[in-house]
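Every protein chain except one is present and positioned as in the full complex.
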Amino acid sequence: MKTFNYHSTKDVKEATKLASSSSAFLAGGMTTLPSMKLGLASYKDIIDIKRIKKLSGIKASGKSVTIGSTTKHVEVANSKEVKKAIPSLAALAEGIGDPQVRNRGTIGGSIANNDPSADYPSACIALNATIHTNNRKISADKFFTGMFETSLKKGELIEAIEFQIPEKSCYQKYPNPASRYAIVGVYVAKHKSDVNVAVTGAKSCVYNEKSIASALLKNFSSSSLDNVKISSSGMNSDIHASADYRANMVKIFAKKAVDAC
Amino acid sequence: MASLVGSRVERKEDKKLLTGRGKYTADVTFAHQTYAYFVRSPHARAQIKNVDTSKAEKSSGVVAVLTGKDIANDKIGGLIAGWRIKSEDGSDMKVPAHPPLASESVNYVGDHVAVVIAESLDEARNAADLVKVDYKVLKAVVKTDQAMDSENIYKDIPKNLCFDWLLGDREKVKEAFDKADKIIKIDLINNRLIPNAMEPRAANADYNPSTEEITLYTTSQNPHLARIIISAFNGVAPENKLRVIAPDVGGGFGSKIYPYAEEVVCSWASKKIERPVKWVADRTESFLSDCHGRDHVTHAELAVKNDGTFLGFKNETIANIGAYASVFATVTPTYLFGPCATGVYKMPAAYSNVKAVFTNTAPVDAYRGAGRPEATYTIETLVEKAARELGMDPAEIRMKNFPTEFPFQQTLVHSVDSGDYNAGLKKAMEVGDYKGFEKRKNESASRGKLRGIGFCSYFEACGIAPSAVVMSLGCGIGLWESAEVRFNPTGNVTVFTGSHSHGQGHDTTFAQIAADRLGVPLENIEISHGDTDKGPFGYGTYGSRSLTVGGTAIVKACDKIVAKGKKVAAKMLEVNESEVDFKDGEFIVAKSNKKKTIGEVAFACYLPGTYGEVKSPLPEGEEPGLKETSFFDPGNFSFPAGSHICEVEVDPETGNTEVVKYTAVDDFGTIINPLIVEGQVHGGLAQGIGQALYENCHYDDTGQLVTASYMDYTMPRADNFPEFNLGFTCTPATSNPLGTKGCGEAGAIAAPPAVMNAVMNAVGTEVSMPATAEKVWNACQKMNKSNSKAA
Partner (left out) sequence: MKKVSLEVNGKKVSKEVPDHTVLSVFLREVLNLTGTHVGCDTSQCGACVVHVDGKSIKSCTALAADIEGSKVTTIEGLVSNGKMHPMQEAFKKQHGLQCGFCTPGMVMSAIDLLNHKKNPSDKEIRDWLEGNICRCTGYQNIVAAVKEAASKM
């Protein structure tokens, strides 16, 4: 990989001050480092934020669970608070990558990267998350703007993600057999007054599948989806799965998720 | 002393590998080391108009930038095709030149254009970015079945056709087909695979200007072959000035049998710059430039009578051999494929016709099984289809056509010395509880899953030999194997073998053989391999040959040791040689019970004198020392065989397919170390199931490799497999004194048809490999439609 200057920072101010148009924040590095190794990305400055204490940790209130951006997947998976408040979120974290990825990878890194087949973005959409950055709050539906793109501005740092606790929820995915990322992942969450069906892997960016959500809002059962038709238009088509297959799997995995709620 | 043959001896090589003390090529670094990084073609097919190295040469840390012109100026020869095949019309195969660094054209993505050598890998890589290559991009030829109808890649190779080969008799086949009640037809694709040994290829060449000797460390299954090719064909250095060492090697599976451009370039460059040059592939380079495997498009037909008797078989195959003809690229789809395509059956008439085509993809060569998986997949999916169409049980149709007399003259080439195919299949049905399948199927159905069962009965020809025969068929090398058994003066033993172990456990199995033969404890025997300066010339490890051919050479060398030892012991014991017996490491005179241990005899051979008197233990004319060499060239191939039964479970909602039960019953002849043999079967099965369900090399229409990392190429993982059930039958081979047949490739040969037949049984239609969720899901949709129509 191309060389860079490594900075380990102790607070958010220091980190954001170092940021420039040719810098990247480093948390777990699970995507940043491989893309640099493959020559797909290079930076002048790498700003390590893992030692900023306030960015890590899990807090639960009656209505929400807030997870610091450098909290590792393994910590979310094992967190008693998360397991109690939103068990599907702990299960999602337990299913990301492999144990070594979960020991390093962070929630903030995952959503800032916004890989179209990553798991966490679907949780943010399904659980009406609010992304807290160093200078504002962004609601999840405004945060994920496109393939590997978010509404984060250059040098803006995610501090925490606040998830709304649903009445019930479940995440189900069909993993790509090679990468183990989602070919299709569906996160169904039933809140007091709405239902979200966040889909990852199927399109260039995570989205809320409204047709399924509205059917479930009327009747929260998998049979209510029998007559819902999911169009394959706009869906990804690649060597692993066609758009048609993905469209069908969105419905199948939504049903599986509802049944497992 | 109890025999070690048949004993589950733990491996002698394990401790170093388990404690991080193994030494792989990438672990070797010399003083004054330089690092090489290759500039590779980003295009599948292009002319090279110009290579500008001026900026790269000025980059920090750069020692040299060498191009195709440089290598041509130094008259370094190209890479070779090692097996000459003749077409049906008698003409010779056509092969393009394959320079280690291209100067005129590049023919696949990853083809070698230049090498940058620098003080560090980072500097070499950075400078490689500065090498400016002007390409004129040409339309790439990618698809196997379209290659003959595409533009010629090489101007003197019409239709991109390397050869159009025939084995068998078209007339006889026609007659057989005319008599048939039914013709079963199949069109199939044997999917292209990427071998993916976990250790990426690497080379480190160290030229010593004062001795003019190059020492080349390399990831090779076959260091002697690497030496003779780099020396005799590439002309880098004379054989006596080239030492090739293949230290611990992290798997090969065929992809490391022969030298590649990188070894040639590093050796040549080291001589040029008079410093050691090290290259270690990253995984992307491995994907792009390791030779790939399989890639056949086949149409096959089986002529049958209504009672299930086979009358004839024909096989028309197009084999993609990639951009250049690699060393075993031409034999893999011909003599390793065609003869085995009639399977384990009496087949009165048959032919195999193979057209090998060039495409703008990485070269294709031997990969675990090499030709025999393709053959077995063809015949075994065809036989299963015949059973379906004739309404017969898949076991019954197989048994009906098995030969029962051995030796069995197989239709196209082989005289199979021994086997009992009925016993194998019956045992597989027992071990796999065939009777209980319906019950298991119903249980799966109760969970909404479709369960299918598939059979495969296979045989394979391995331990390739004899040299005179294979050379008459075009082989460019001999296929014997060597061993040197060296008693050290203090009574322990070093055994040198020309084969090479890169996971197969030779250090243990070969020591077991020598320990039994010489009566020396296992721990006093060391196996040495992988260094052309140590043991005698040999032919390396591939084609399940090492134990059968190399192990026999050890036996024969041990026998020579014992023969000499008898003479010496007789002199020492003052009896006639005929009175001396050898047993359990001791030379004994039966009538007096006087004895000398083999260690005492060895000591006497090395110190042939007596203090205080002029007296030698050596008989008149006998030379001192105790070391014997043997070169074994077997009289026939060996023929492992077996029957495998696979059960899969399909989720009709998603198409997800899992192997839920797998039974393998194999006949490998005599088994020396069951622990190691079972491991070989497991590994082969994982690769075979991998081919059937997961693995697929995919090039897009422009010749870009889409599956160039583990993100897109599915490597099977632990959670993809159930626990395999293994069983064995044994009919010893008659072509070698050990009775062994070879076990390394069986799993990769038998599993693909067993799995695919099971998938087909579950979903009712043919599915191509790999049976991805989407393909199986589509098959389920079709089945649902036809079921609802029927209802």
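First chain written, first letter: the chains are A and B, and each begins at residue 1.
What we mean here is this: a residue touches a chain if its C-beta (ideal position, glycine included) is under 8 Å from a C-beta of that chain, and two chains touch if they have at least 3 such contacts.
Just so you know, these numbers come straight off a predicted model, no measurement behind them.
Q: Looking at B:A102, B:V249, B:I554 or B:A758, which residue reaches the missing chain?
A: Looking across B:A102, B:V249, B:I554 or B:A758, the contact with the absent chain belongs to B:V249.
Q: Touching the absent chain in the whole complex: find that residue among B:S7, B:S467 or B:S709.
A: Selected residue, touching the omitted chain: B:S709.
Q: Could I get the residues of chain A that touch the absent chain, sorted low to high?
A: 1-6, 8, 26, 29-30, 33-34, 36-38, 46, 48, 50, 74, 97-101, 103-104, 179-180
Q: Touching the absent chain: which residues on chain B qualify?
A: Against the left-out chain, chain B lists 10-11, 13-24, 26-27, 29, 122, 196-200, 248-251, 253, 282-284, 502-505, 675-676, 678-679, 681-687, 709-711, 715, 717-719, 721, 723-724, 747.
We take it that only the chains that are shown with their structure count from here on.
Q: Under the stated contact criterion, what part of chain A meets chain B in this complex?
A: 2-3, 38, 174, 177-179, 181, 239-242, 245, 248-249, 252
Q: Of all residues in chain B, which touch chain A in the complex?
A: The contact residues of chain B facing chain A are 122, 126, 284, 653-654, 656, 694, 696, 698, 706-707, 709-715, 720, 772-774, 777.
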